[in-house]
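With one protein chain removed, the remaining protein chains of the complex are shown where they sit.
Just so it is clear, A and B label the chains in written order, and each chain counts residues from 1 on its own.
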Amino acid sequence: MATEQTGAATEPVLGVAPPDVMVAPAAAGTTPPLWPPVPRVVFIARVIIGVALSAAALYAPFYFQPTMNRVLSQAIYLAIAAMGLNLLLGFNGQVSIGHGAFYGVGAFTSAILMIDHGWSFEPTIIASALLTGVFGLLVGLPALRVRGLYLALVTLGLAVLFPRVAQKFVDGTGGRPLLRPSRKEFSSLIEGLADDQWVYFLSLAIMVVLFFLAWNLTRGRVGRAMVAVRDQELAASTVGVNLAGTKVATFAISAAYAGVAGSLSVMVDALADGTNPVLYFQRSIEFLVAMTIGGAATMLGPAVGALALVLLRRNTQDLIEGKEILAPAIYGASLIAFVFVLPEGVVGGVRRLLAWLGRRSSAKGRPPTHPIPDDSHDIGGPHERT
Amino acid sequence: MSLLELDEVVGGYGQVQVLHGIDLAVDEGNVAVVLGANGAGKTTTLRAISGQVHVTGDIRFAGTSIVGKSPEAVSQLGIAHVPQGRGTFGELTVEENLRVGAINRRDNDIQRDLDRWYGVFPRLGERRTQEAGSMSGGEQQMLALARAMMARPRLLLLDEPSLGLAPLVTRELFARLGDLNRNEGLSILVVEQNANLALDIGHWGYVLETGNIAVEGPAEQLHDDEAVRKAYLGF
Partner (left out) sequence: MQLFIEQVLNGIGNGVVYGSVALALVLIFRTTGVLNFAQGEMALFSTYISWKLTETGLPVVGAIVISMLIAFVAGGVLQFTLIRPMEGRSQLNVVIVTLGLFLAINSLAQLFFGTDPQLMPSAFPSGGVDLFGGARIQKDTIGLIVVLLVECLALWVLLNKTKLGLKLRAVAADPVSARLHGIRAGWMLMFGWALAAMIGALAGSLVAAERTGFDATLMQIILVYALAAAALGGFDSIWGAVICGLIVGIADALTIQYVDALDGIEVVVPLGLILVVLIVSPNGLFGKRTVERV
């Protein structure tokens, strides 16, 4: 019942810009595109960035040492989990600080299937995805009744609960829930590639597939439903969006992503660890950090954030010479710094820059199509992806 | 010199400028009415006065400039702002709401004022210990008004008090406002869409249109002028 527009753009929710206050008036008889056309400069910039990144990604494992490749692989599975969280939180608005638990389930599923049942690695990824997807469904159902803050708490509980469940039910070496599949159990190593390179490429391939799926998802009807639910549930339901279905499905999918990440972590780190009571809580926070730093509700965001996080983790160990306990302090400080300075994350910031460039190049000689230019979400609209 | 003067006030919310040069005055002891369509800038004008919105230009209260002062400071100078939607403290009881109104007073008459307002609004008296949020819209409006008066203000700013209220309740509300003005000399600046009732108790009227004063004049004149009524007041 606002009698006047307040005009003030509400602050981005973790970089998710609010729906446009002003929308370009549609040409008569057409519906305005949900993703407005991109000016040439921006498009070209994006293509160049895309190509450069792809080339770098493909060349990297040949350039770096095995330890670095391992670090990059860690970034990859972290990115996958962050993307899962991104779908749930960034696009669908449900808070979870317990995705570490799904990750853990994925990790242990792979490890147990390989060690106890002799599976080769690749099929376990699928099993993990399915199993964690089901768990996600089971969690998503009661989540319908539990909103916002409480959901955060309950999911936190999951992350805390998981290591204890692992401790209770999993028997690893010496009775501790620590599983280390041996190298031999990973099959299909292509000749000509060193172990670490193969691990990297497999992870990369899976990440690309999953990111593409996510992109497709968010672009389509389901994606729009997700965002509608996030932004304005009541309105969404009145236009026929199946609230419960959307939310639960998103939960399941996002859990599956975390599960796949867990599986991959077993390949990369050769380890499924249930001994550390706070590990999965830490992981949950890492996913959140990666998503935030990279940029929520964007496609590249989780990947950028994951890479930044992993490099940060690695470099603080060097920087502080033995004072590794400072690492969480640095995470914490970076998290806070980003929320202050760049709440839309790196990708959001880059988008703003490109949008500014795009406006500058196309501004000449063209009358504005909408009355009030609003530079915080011009081209890089909330529903668009890179 | 008027009690309240606005001089070329320009401002709004970040990128979106809503006020484009408002000149307005409220004389002591008078009721000034601001009318206008949705989006004209009525609420923003009040917010500018109470320091919630950053503006340029000058706003003078009893001679001193109050532009740039914080809402807390403006309140302590003697301006009470009842915002749109009333702003009652839902979780607090009726009595607690009233006491908040008097929070910065140092005198001993607070209880006396409480009794007085319970007398003027008997329904508030009946619901003294009830949570404000559980009351009806009309009751909450009465509460908001009484609460504002607990601060013994010199100037009362009212933003669309009739919003969401039944006609009978609205009539009673404006009757009270009229009483307060006549009997206590309370100066009032009321923003309204319900032009009729407001102009009835008003002395001077302004019609706001997209951030500018389009028409002003004695309230009665605005009320009777057919052209103005049709163009701006919709009746």
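To be clear about the criterion, a contact is a pair of C-beta atoms (placed from the backbone, for glycine too) under 8 Å apart; a residue touches a chain by one contact, two chains touch by 3 or more.
What you are looking at is a predicted structure, and each value in this text was computed from that prediction instead of being measured.
The residue touching the chain not shown here, chosen from B:N38, B:Q76 or B:T210, is B:Q76.
Of A:A244, A:A333 or A:L353, it is A:A333 that touches the chain left out of the display. The omitted chain makes contact with just one of the residues A:I125, A:L156, A:V241 or A:A308: A:L156. Counting the whole complex, the residues of chain A in touch with the unshown chain are 10-11, 13-14, 89, 95, 97, 142, 145-154, 156-158, 160-161, 164-165, 167-168, 277-278, 285, 288, 292, 323, 325-329, 331-336, 339-340, 343. Looking at chain B, the residues touching the absent chain are 50, 52, 70-72, 75-76, 80-81, 83, 87-92, 96, 99-101, 103-104, 147, 151.
Please note the rule applied: only the chains that are shown with their structure count from here on.
Per-chain CA centroids place chain A at a distance of 49 Å from chain B.
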